[in-house]
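With one protein chain held back, the other chains of the complex are shown just where they sit.
Order of writing sets the labels: A and B. Residues in every chain begin at 1.
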Amino acid sequence: MDTTFAQRRRRDLIVAFCLAVVAALVPLFVKDVYVQNIMVLTLMYAALSQSWNILSGYCGQISLGHALYFGLGAYATALLFTKFGVLPWFGMLAGGVISAVIAMVLGYPFFRLRGHYFVIATIVIAEIGLLLIQNWDWAGAALGITIPMRGDSWLKFQFARSKLPYFYFALALACVAWFVTWWLEDSKWGYWWRAVKDNPDAAESLGVVVFNSKMGAAAVSAFLVAVGGGFYAQFVSYIDPESVMGFQFSLLMALPAVVGGIGTLWGPMLGAVILIPLTELTRSFIGGSGRGVDLIVYGSLIVAISLARPQGLVGLFASRKEAAR
Amino acid sequence: MTITRRNVLLGASAAAALAPIVARAQTAEVVIGVLYPFSGASAQMGVDAQKAYEAALDVINTKYDFDLPLAKDAGLPGLGGAKIRLVYADHQGDPQKGRAEAERLITQEKVCAIVGTYQSAVAVTVSQTCERYQIPFVSADNSSPSLHTRGLKFFFRAAPHDEMFSKGMFDFYDVMKKKGTKIETLALFHEDTIFGTDSANAQTKLANERGYKIVADIKYRANSPSLSAEVQQLKAANADVLMPSSYTTDGILLIKTMGELGYKPNAIVAQAAGFSEKALYDAVGDKLEGVITRGSFSLDLAAKRPMVGKINAMFKEKSGKDLNDNTSREFMALIVMADAINRAKSTDGEKIRDALAATDIPGEQTIMPWKRVKFDEMGQNNDADPVLLQYVGGKFVTISPAQAAVAEAIWPMK
Partner (left out) sequence: MTAEAIIQSLASGLLMGLLYGLIAVGLALIFGLMDVVNFAHGEFLMIAMYATFFLFAFFAIDPLLAAPLVAAALFVFGAVVYLLIVRFAVRAKANAGMVQIFSTFGLAIVMRGLAQFFFTPDYRSVTHSWLGGKTISVAGIYLPEPQLVGALVSIAAFVALYFFINRTDFGRALEATREDAGAVALVGIDKNRVFALGWGLGAALVGLAGAIMASFFYIYPDVGASFALIAYVTVALGGFGSVFGAFAGGIIVGLVEATTALILPPSLKSVGIYAVYLLVVFIRPRGLFGSM
């Protein structure tokens, strides 16, 4: 068992490396900016969902409030740059650290909550964050923040037309999120989480250490999501509270993992690759009707997948080996 | 390769004489992108806008005897009679999606210009994107004053912005005051969005400048389940004028809640939005007798300019509604854009931009009560005079400014 586990992990790493290399080469052949834009979003949501998956999938603490960290990252990056001239690279880092600290402060009372009490607490805290920013005049309130565009620059991480720098950043973020997950799977924390998931009573005996590991998961998850938020602010170069901290972001982060497979290493990636192009294409090509057809297609798909494949689509790829085992 | 070179040679040698033929052959149609919310909470706005653009498209692409630019010809004479084709895209009210759709329209659909967007937040990113691709953007119905002050070269707005609209209101107060009406205190009621914030900021500034006292400044959350606490505070303040900046949903709830809590202000002067939508008057019209709203458009113009009535009838046939504040601006945006493309004699972004900058359409050749359409260096048309409309007996009558008014204001409202 242990050897197969080790083998699987080595194989995962090789596959991931190959996929990353292939992904990095794709823009050399795909020049269309609209398609490139979809690829950037796909990678970004893959990274976000992978980060979300650490807390909600592996730890089993379902958060529907990660928009809070996404928004904090976006606002930290945009505010530090426009108000103090801090380069976005440091802004993203600062946003990540702030978010990680807030996640731990919140984790202390939140992790005592079970099931839906926890879920609703996460929704509510993100809503509070949204309302506060929306009423915070210094941070632009509802007007949002425009990041001034002064020509292409790596230092300021802004590019007028080219999507490639954003693409490679998003790819790097997705790789980091994947690697952190991969690494956590085989860590002490990973073992505890699995033990707790399999047997809730074990949680009692492990008590404090599990609690601490959850705090760690919340911090890592929040940090990565906030970096994603900072990236988004640079990518769109305009943010307003509703468009970076709205409830929809919490869902958009969760959905790829749900579709692909929660608590799995590959689920969020697979889910993002399916879901994001689908949502973009349905909106672009059937959303213009004003009849809500895109919503019907999208919603039906979520219902169908969650009912037909509760373990996520990732199982489809592994099923042959499972059967063999 | 050879074909291209031959075309270039042909173009160079044949010069001006052949140019119209070449143009006709090359641009049988001119593609313009139209970006609106077609799903989500504001989807109805996109649906209505689509009807307005279809009406404008009809006027441009077929012959009509209207004194509007391009109405008398079929298509664009400057481009050999090329027809305009519109490509609609859905931004769902999300700035990121607006940007992505603008990019798709420019790079895939090869649009030569974009109009939109209803939500101001989306106009921010769409106009930035257009700037990056050097494609002109005409803001049809965004009223946020911050949009045109960002130093964008390709941004144009023929319609007034919130400061101009609010100025129209305060001009009206000044006139009423001179006539002896008591207007001293104001109550602002605005949603917590860009629209609400910009509107309230403009109104606060004007009130301070002109010596009106703001006794209540209520910012509320858009689409709240209840507005009783807010209305309670408005009632307690009991200002001479209530000035709401609200969309349809909150407008309906505001008026209903005011009725339920027994609050009847002397006058309501609204920053259009919901207060120019038919749905609001269908819902609570009986309580709105005498309400005043700013507008860019007035059907009263039809008496002076018969084409306004005819165009309204065209629109009504498509949508079942009269032209209103939004749909009239949308209609005009496409006319202004098409006029510029026609004069540019090209679908090149830079040339259309220069043509837009040189736009000079006299007010009589629009369906609006504007003096003219002429853009300043920031792309804003400062000659777009707003009007104030009062809802009397189930329809709107123009009451201000004097040159457009057809009736005296009824004050206080019933």
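We take it that a residue touches a chain if its C-beta (ideal position, glycine included) is under 8 Å from a C-beta of that chain, and two chains touch if they have at least 3 such contacts.
Since the model is a prediction, treat every value here as computed from it, not as a measurement.
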Per the whole complex, from B:Glu54, B:Asp192, B:Asp325 or B:Asp339 the residue touching the absent chain is B:Asp192
Which of B:Ala283, B:Ala333 or B:Ala405 touches the missing chain? It is B:Ala283
Sole touch to the unshown chain from B:Tyr53, B:Tyr220 or B:Phe315: residue B:Tyr220
By the document's definition of touch, the residue of A:Asp12, A:Asp32 or A:Glu127 touching the omitted chain is A:Glu127
Contact with the hidden chain, among A:Val30, A:Leu113, A:Ala172 or A:Ala195, goes to A:Leu113
Where chain A meets the left-out chain, the residues are 62, 109, 112-117, 119-121, 123-125, 127-128, 131-132, 134-135, 247, 251, 254-255, 258, 262-263, 290-304, 306-307, 310-312
It is residues of chain B that touch the chain not shown, namely 39-44, 47, 192, 218-221, 223-226, 228-230, 232-233, 236, 248-249, 252-253, 256-257, 259-262, 277, 279-280, 282-284, 287
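Quick note on the criterion: only the chains that are shown with their structure count from here on.
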Taking each chain's centre as the mean of its CA atoms, chain A sits from chain B at a distance in Å of 38
In the complex, chain B touches chain A at residues 38-39, 43, 46-47, 50, 88-90, 92, 94-97, 99-101, 103-104, 107-108, 121, 124-125, 128, 132-133, 146, 150, 192-194, 196-198, 219, 221
Residue set of chain A touching chain B in the complex reads 32-34, 37, 41, 131, 134-135, 141-144, 146, 149, 160-161, 232, 235-240, 242-243, 280, 283-284, 287-290, 292, 294-295
